[in-house]
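One chain of protein is taken out of this complex; the other chains stay put.
For clarity, chains are labelled A and B in written order, and residue numbers in each chain start from 1.
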Amino acid sequence: MTASTLSDSIDILHVSKRYAQQGGAPLAVLDDISLRVRAGEFVSVLGSSGCGKSTLLRLIAGLDTDYSGDIVVAGDKVRDTSLERGIVFQDHRLFPWLTASQNILAALRNAPLSAREKREAVAEHIALVGLKGFENAYPHQLSGGMAQRVAIARGLVNRPRVLLLDEPFGALDALTRGRLQNELQRIWEHERITMILVTHDVDEALYLGERVVTMAPRPGRIKRIVDVALPRPRERNDPRFIRLRDEVLADFAEQDGTRREPQEDRDDDRPNGGTRVPVASPPITEWRLAW
Amino acid sequence: MSLALFKRSSQSQQSADASCDCGAPASFRRAAQPRRPLLTRVDWRGAVLPVIAIVIWWAVSEAHVVKSGLLVSPAQVLATAWQQIESGALLKALSASLAREASGFVIGTLGGLLLGSALGFSRLATRMVGPSFDTFKQISLFAWIPLISVWFGLGDAAKVVFLSLAALLPVTAHTCDGIHAVPRAYIEVARAFRYSRWQLIRAVILPAALPSIFTGIYLALIYSWLATLGAEYLLVAGSGIGNTLIDGSEQFRMDLVLFGVIVVGVTGWALNALARAVERAIFARRFQSATR
Partner (left out) sequence: MSDTAIQVERERLASSTTPHAPHVPLFREPRLRALAWRLAPWVLPALLFALWAVGCERGWIAPQILPPPERVFETLLELAKSGDLARNTLVSLQRVLLGFGAGTLLGFALGAALGLSRTLEAYVLPSFNALVQIPVLGWLPFLLLLVGVGEPLKYILIAHAALVPVTLSTLQGFRQTPAALDEVARVFEYSGWQRIVYLVLPAAVPTLATGVRLAFTKAWLALVVVELVASSEGLGYLIVYGRQLFQLDLVMASVVVVGAIGYAVNRALDALEARLRRGQPSAFRE
């Protein structure tokens, strides 16, 4: 299998997006997002629901062109969708009337390949995602994990230089999710194309990404970018991993306004009432909100 | 109605982890099951009522208890049936009716597909034509027959016009609905793969809308059959199974009427079965339980 060494860099420059609302101020979905992704890099975009991360991905893909700012991929501004930018959706979006291989083949309809080359590409990618033997299965006959694998194969078959993944494992059970994360990592290490993964799972973001971009909601903006300088395959029990996870989670607790006050500032010490509202340590459920 | 598809085989832990979520399939063929003998397979209880009814009917007619020319015995009905079949009258009437129905159905379906597609692809057109179309649909179709008879006479032309109309309505509605209902998700996938407009229609919209379109055509078949009967009652020139029925009732021949009723029932059932078979052939593989 020849590894593709062609990948593109992505420059997101001051991108903002608003939705007009009926009888009110426009709703800002994204606010001045700027990010530079190197060619061949794996970047995770992490945020809770409603922070605009999926919207951002759609803008990069070219599915949506109504925004201010620029998105430049390998020197060209993004104006529309392109076969060079593959995308995997959260709902696998396989065509139910086609088999697995036919679905992957459907991606190649406009590819400049001969029929034989297309068939070979399909077979190659079926094997890549580990679904040999299931070429003739219809989507309703596949489990969620398998269908999502087909979707990933479909996203890769055009040998795009960029692969965008929108919460691809969100709809799967935890065990399958873990397995597919390993698969995706393996594929990335093999193909080395630029990948941007959008997720709400902190572990997933840290496990797969070289950098993790945390986003805050309303309006969507980048909170911070964390470098994950850990060797692969990463150990989820590695203390460094755990420390990074805590760091990232703290970001989310902070934005909920339930940050734990340092010991000296407790209002108990000010009997005549202070200007601050006493805050207890956030219960477990509050932490969950970060997800 | 799921088909048994994979044979799950036990696999070693290693290969299971490495490749897929379940045991590798041996094949995707329909699983063969041994067939139970006919006697136990069919539920004979359903036949009890009809048998009893026929027995009672026969007994009452034999006993000459009821003095009415209307009470014909089953034997008489059978005799009439035989006579109709043998003389070719049945064939003539039925084929005339079916021929008319077929023409009306085909014309109406084709027109409906065209109109429905035009409406489906343009939301503006749907907005302009849709409400009027809906309103038109809700006026009992048969109310138009007298007008049609004025414009087209009482013969075959009028009947076919009416039948085409009966077929056109459901096909248009369902084609239009089917096209509107194609999920945006699929259209976005097509955009991601740079499908041209024509490719989009052929590869995404058409297959996605096909179940709905088929339902429309199925209804058109049923409705045009019902319309055939009605048309034959009201536009009495010509021959057909409906005419046979009306003649029978005018001549006070219950045996002929009963025979006609049975023929109508059987034909309706046959059309239904045909449509279901076609539907299974097209859809069984692709959609699990889309038809049920």
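Here, contacts are C-beta pairs under 8 Å (C-beta built on N, C-alpha and C of every residue); 3 or more make two chains touch, one makes a residue touch a chain.
Fair warning: this is a prediction, and the values are worked out from it, not measured in the lab.
The hidden chain, counted over the whole complex, makes contact with B. Touch with the chain omitted from the figure is made, among B:102, B:222 or B:282, by B:222. In the complete complex, the residue from B:176, B:189 or B:208 that touches the missing chain is B:176. Taking the complete complex into account, B:48 is the one of B:48, B:63 or B:281 that touches the chain left out. Of the residues in chain B, those that touch the hidden partner chain are 43, 45-50, 53, 70, 119, 122-124, 126-135, 137-147, 149-151, 169-170, 172-174, 176-177, 180-181, 215-216, 218-219, 222-223, 225-226, 229-230, 233-234, 242, 245-246, 248-249, 252, 254, 257-258, 260-261, 264-266, 268-269, 272-273, 276, 291-292.
Assume only the chains that are shown with their structure count from here on.
Centre-to-centre, using mean CA coordinates, chain A is 48 Å away from chain B.
Touching chain B in their complex are the following residues of chain A: 61, 63, 81-83, 85-87, 89, 91, 93, 95-98, 106-107, 109-110, 130-134, 136-138, 140-141, 143, 145-146, 158, 176, 179.
By the touch criterion stated above, chain B contacts chain A in their complex at residues 5, 17-22, 24-25, 28, 185-186, 188-189, 191-196, 199, 203-204, 207-208, 210, 285-288.
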